[in-house]
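A single protein chain has been omitted; all remaining protein chains appear in their positions.
As written, the chains take the letters A and B, and residue 1 is the first residue of each chain.
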Amino acid sequence: MALTQERVDERLRAAFPGASITRQEGPAVRDYTLHVPADTIVEICTFLRDDPELEFALLSFVAGVDLLPNTPRFEVVYSLLSLTNNLRFTLKVALPDENPRVPTVCGVWPTANWHERETYDFYGIEFTGHPDLTRILLPDQWVGWPLRKDSPLGYQEVAFTHNTPNRTKPAPSLTKLKPKKVKYRAQ
Amino acid sequence: MADENKVDNPFRVLGQPTPPAAPLNDDPDAIREEMEKGILFTTVEKMAGWAVNNARANAIWPLGFGLACCAIEMMAILGPRFDVSRFGAEVMRSSPRQADLMIVAGRVSLKMAPVLRQLYDQMPDPKWVISMGACASCGGMFNNYAILQGVDKIVPVDVYVPGCPPRPESLLHGIMKLQEKILLTKPELGPIARPRKRGMA
Partner (left out) sequence: MTLNMGPQHPSTHGVLRVALELDGETVLRAKPIMGYLHTGMEKQAEYKTYTQSIPQTDRMDYLSPMSNNLAFCLAAEKLLGIVPPPRVQAIRVMLVELTRVSAHCVWLGTHALDIGAMTVFFYCFREREKVLSIYDHVSGQRMMSSYVRVGGLTMDIPEGLLDRCQQFVDEMPAHIDEYEKLLTKNPIWLARTVGVAPLTAAQAIGLGATGPTLRGSGVDWDLRKKQPYSGYETYDFDVPVMKDGDAYSRYKVRLMEMRQSVRIAHQAIARVREFGEKGEYRLRDFKYVLPPKEEVKTSMEALIHHFKIVAHGFFPPVGEAYAAVEAPKGELGFYFVSDGTPRPWRMKVRSPSFINLQSLPTMVEGRLVADVVTAIGSLDIVLGEIDR
């Protein structure tokens, strides 16, 4: 019998009776998503990977989402894939605005290393226990977390003739191409 | 007797008697004018300049600086269909010390900008920059926190080639325009004085 997502849900709840696991409801939530508490994420992931019936051996991605007016503000989404059962499963962890931190799952899947660095880079979410939590895509000296909703896009006004009234130099001529005078450096 | 029936001799040169010689003109201005009609005057500087400019224009070696999608169209001009080797630019040097044209092909992110400036400084004179594509010319479709809005903010650009990505023929047109520009430049025969910023080599 093929494994279904409801069966995974059942096994997970049975294995972690104390943790508050809730299913995400919504009219258009197209993937089976479970909300799990942040402190149990490593145990849950280890269970999902090692259990012989479930075998979620591949971590597809780790993403951060900023739901700014709502609390809790941040969500970290883990998308798991089971090659042997051909099944996808999604876990979500909700994190608060101040000091968002969640234990790293690098020990469970080595691929999470760069995914978590990217989430840290974009959102400032700290993954405790990560071997090398530094910026990965933005320059190392960048200040701020660009994908948060309160960071600006960084749009720069483009200078056209109608919005630059006080130009001192005339617009360059397209038809005349005069040779430039070159100054020599003294030897 | 036979003159009326005679057909006009096409070889009239042989038939006509030689005209009397024109009187000699001793006027020095007239002599100079006669001489100037057959002699080309120039200066050594202009001749050397013409040769140098043509050499620089027709053997321009690009630096392989492909960043993003425009790099693929730049590779296409190295391919067999749009052959840039006709214009002398087939050797794409990897080292900036050996290149004289930097084709900035692709979007320049803020992390890449200091690297680009350093590569430009490493290139020896004379050097030219072609800004290929919309992203290199003005930021393109990415007007946000991560992309430099135009590479002319950090290096002086000679030719802008628009397009996203520009067709290989457009880039070749840009290279030809650059060649025209080089031919019009007064060639410098020594190092050029550039404004030196503190802290840069």
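Here is the rule we use: a contact is a pair of C-beta atoms (placed from the backbone, for glycine too) under 8 Å apart; a residue touches a chain by one contact, two chains touch by 3 or more.
Computed from a prediction, not measured in an experiment: that's the story for all the values here.
Looking at the complex as a whole, the chain kept out of the display touches A, B.
The omitted chain makes contact with just one of the residues B:R117, B:R167 or B:K181: B:R167. Across the interface with the omitted chain, chain A contributes residues 26-31, 33, 57-61, 63, 65-67, 77, 79, 83, 86, 88, 90, 109-111, 113-115, 118, 122, 135-139, 146-147, 151, 153-154. Along chain B, the points of touch with the absent chain fall at residues 64-69, 71-73, 75-76, 79-81, 92, 94, 96, 106-107, 109, 111-112, 115, 119, 141-142, 144-147, 164-165, 167.
To be clear about the criterion, only the chains that are shown with their structure count from here on.
Chain centres here are Cα averages; for chain A and chain B they lie 48 Å apart. Across the interface of their complex, chain A is touched by residues 110-111, 138-139, 143-146, 149, 180-181, 184-186, 188, 190-193 of chain B.
Within the complex formed with chain B, the residues of chain A that make contact are 138-139, 146, 151-156, 158, 177-185, 187.
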